[in-house]
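So the structure is just underneath, and the comments pick up after that.
Apart from one protein chain that is not included, each protein chain of the complex appears where it belongs.
Up next is subunit A:
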């Protein structure tokens, strides 16, 4: 391909880069027990929640950041980060879209997410997160009718303390890992979803995250619980404004599926990846884990990762219930100097558990990408089944694609298959398309989309459209 086009791609400006000027109620940088007490107080949390946070904080102090990932970044100064930032007027939060700060709505407009329109047209309830506090929650009534609870985690702590107490930290304990402990100590917001027994959530639930105030880390905490036979599909998508300072994001997502429940969690992640020298992008350290606690339960993770300077993310499934099922579908695209170390863990504990992993990685520019996965079959997981397919596509000779799959198999009746390939876009495929009059660029787009098809078809409709568009933009002009 023409190297100019490649250059163009690498220099591509971040489309979603802008800063909304909203006065923030921001805490000065620094982290100690007082910071945590401040956050807890600000959120109006009960005493047990503060204790829970402090326990995590004290554990975190004794932990060291993980160094095993194939990532290279300078040490993070956790004292230089501000741990609380909320849009103004927290006491006086708008009750409907009309009351929402017009500047906020403008932000969503620029992002191409007309909140009200989208919510109305697509039948999606949007719990919009601007910085760390949910400022607009729609369709709440309709959900309430079905008995579904969908609110911010802070609200849940106040309104449904028993549920939160029962499930929070039951999938990702406070001391699970360095970033999960940090999140447990300082998380400021996130979503809480509770679908009661036998209810199929009447609409897809969605949260748009947006990091805004400068120098603030975003510590989201999401908890989704599906009781027996309940079903929900949850969409998470995010963009962030352009800036120079590295921003730390350490989210925790916990899913709990009881007997026959089904949780589908989809993510499109398009945070600022940094400029062409890799300066300024988001550091994304996420702990996502689903617990298939009940028999025949099913949890499905689908992700499209195109943003962030650093991605450290392993959405996992603990398959505890008999015949429970875990799925992981992922497309990760890295360009410029992005680094991604991502994959999944499938822990088979129960009998007849099944898991599927499909991971597609595309590396371009000077980026490095790793798939890191674990499939563990416990001694009691009779007849467990796993299929893993992870393919990498390389575009350009300065990037890297790596695969580190771990398999730990302790049951003779289990069947575990892993396949991985690494290659570049086939010259014959390109030639074939071009000989039919398709431009080189369109041909690449077609081939790449075909490469990712297995994952895209798992995405909910609106997301699939967005993802394909995102992919085309990301790889514009990058013919192999």
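Everything below uses one rule, namely that a residue touches a chain if its C-beta (ideal position, glycine included) is under 8 Å from a C-beta of that chain, and two chains touch if they have at least 3 such contacts; residues count from 1.
The criterion applied here is as follows: contacts and distances are computed from a predicted model.
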Complex member absent from the view - protein name from UniProt, among "MoaD/ThiS family protein", "Fe-S cluster assembly protein SufD", "Type-4 uracil-DNA glycosylase" or "Cytochrome B oxidoreductase": "Fe-S cluster assembly protein SufD"
Which residue of A:77, A:419 or A:442 touches the chain not shown here: A:419
Those residues of subunit A which, in the complete complex, touch the missing chain: 68, 379, 392, 394-424, 480
